[in-house]
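Everything on this sheet refers to the single structure shown next.
Every protein chain except one is present and positioned as in the full complex.
Coming up: chain A.
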Amino acid sequence: MDKGKAVMGSGRRWAVEFTDNSTSNSSRDIPDPPGFTRASHDPDDSAVSKQKKDAEANWKSQKAWEVAQAPFKNLFMMGFMMWMSGSTVHLFSIGITFSALWQPINALRGVGKVFEPYKDNRVDLLAPKLVFIALNLVGLGMGIWKLNTLGLLPTHVSDWVSSLPPAQEVEYSGGGIPLY
């Protein structure tokens, strides 16, 4: 089913780049329209843009916090599911447990990516990141705890000695009742 997309992707023949960040005239073939002065535009706009950027940074940090707190809701959901699945090993409980383990691990692996859109010089992402990591670790802990309640963690002596072969004996003895 993915084939269609692949075809579309490779089938792109042309494109128009609407954004243009170049400032020097020399690189441009087309002159600026009359009445448009590139030089005067920049300083005039800076105050506005600064304000804009502040707002953006605020928004970003707000969003980052939102993202950081997102796993919290998940935790409750997960906890409920785990409680529902019971403590016996069967398909459902194993599925729940592994998704409970997989989600935090996946999230932790992609911490950088999750906070990528909110990356800004002015935004301090450390705190939300830490919160995000901490919450995911809690989720992971819950998963492990669930794994343990299912008895799938080797925390008992029995898990380590159950396949130990019998010890070799030094002495050997045979015999018995004489052959009749």
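In the analysis below, a residue touches a chain if its C-beta (ideal position, glycine included) is under 8 Å from a C-beta of that chain, and two chains touch if they have at least 3 such contacts; residues count from 1.
As a convention for this text, contacts and distances are computed from a predicted model.
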Absent chain [UniProt protein name; select from "Histidine-containing phosphotransfer protein", "AP complex subunit sigma", "ER membrane protein complex subunit 1" or "AP complex subunit beta"]: "ER membrane protein complex subunit 1"
Per the definition of touch given earlier, which of A:H90, A:R109, A:R122 or A:H156 contacts the omitted chain? A:H156
Residue-wise, where is chain A in contact with the chain that is not depicted? 1, 3-4, 151, 155-179
